[in-house]
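With one protein chain held back, the other chains of the complex are shown just where they sit.
== chain A ==
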Amino acid sequence: MRGHAHLISAYVAGSSWLHRTPLLLKFLLLAGTGVVVLALPGLLPRALVLAAVVVIHLAARLPAVRLLQPIRSMWLFLLVVLAYRWWADSAAGAAGVVAGLLACIYAANLLTATTEVQRLLDGLVAAVTPLRRFGADPERFALTIGLMLRSIPFLLGSLHDVRDAARARGLGASPRAVVQPVLIGAVAYARQTGDALAARGLGEKAAD
């Protein structure tokens, strides 16, 4: 479950225009992508959104390999989705679903690749602070979201590892051989992260 170095260091140091774009706009871009993908089913609009996100990615001079990474780690999943939608719906519908998924992943990638974690956390804290009088704890909220974002590349990486391990034992691509270890890995990861934070007294309620 280790050694997802290239996946975990999600932030790409740089000073591109996208790096300098205010966090709020990047958030809106991500949210907007999600909304459009959900609101407009069908291949054409989703393919357009996907194309737009890819153009932004390349225009910000982010490494093109980062576009391949999610596909490399998720191809099996994407393939299953594609096959299922094709069977249940149509080829175009299936392609639309996959295009929508990729558009959302790439849009999230744009945010994490060009925003340092600390900046992201500060942005989240600022966004949640007005809710403080309703009992929200902004620091805790930010930490949770921040760690969730961190865990996505980890989980993609572990999917990759587990598939290799299953293959090495001749288990092929049996969903059970893949899903179970990934789930166990995810639980272990969450637990380890929890312990790591507890070891520093972080992420707990402000007053106790």
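Heads up, the rule we're going with is that contacts are C-beta pairs under 8 Å (C-beta built on N, C-alpha and C of every residue); 3 or more make two chains touch, one makes a residue touch a chain; residues count from 1.
As a working rule, contacts and distances are computed from a predicted model.
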Handout entry: Chain left out of the displayed complex - its UniProt protein name, from "Permease", "Cell division ATP-binding protein FtsE", "L-aspartate oxidase" or "ABC transporter-like protein"
Key = "ABC transporter-like protein"
Completion exercise
Only one of A:L44, A:V80 or A:A196 touches the unshown chain, namely A:A196
Completion exercise
In the full complex, chain A touches the hidden chain through residues 2-3, 5, 8-11, 13, 116-119, 121-122, 139, 147, 150, 192-193, 195-202, 204-205, 208
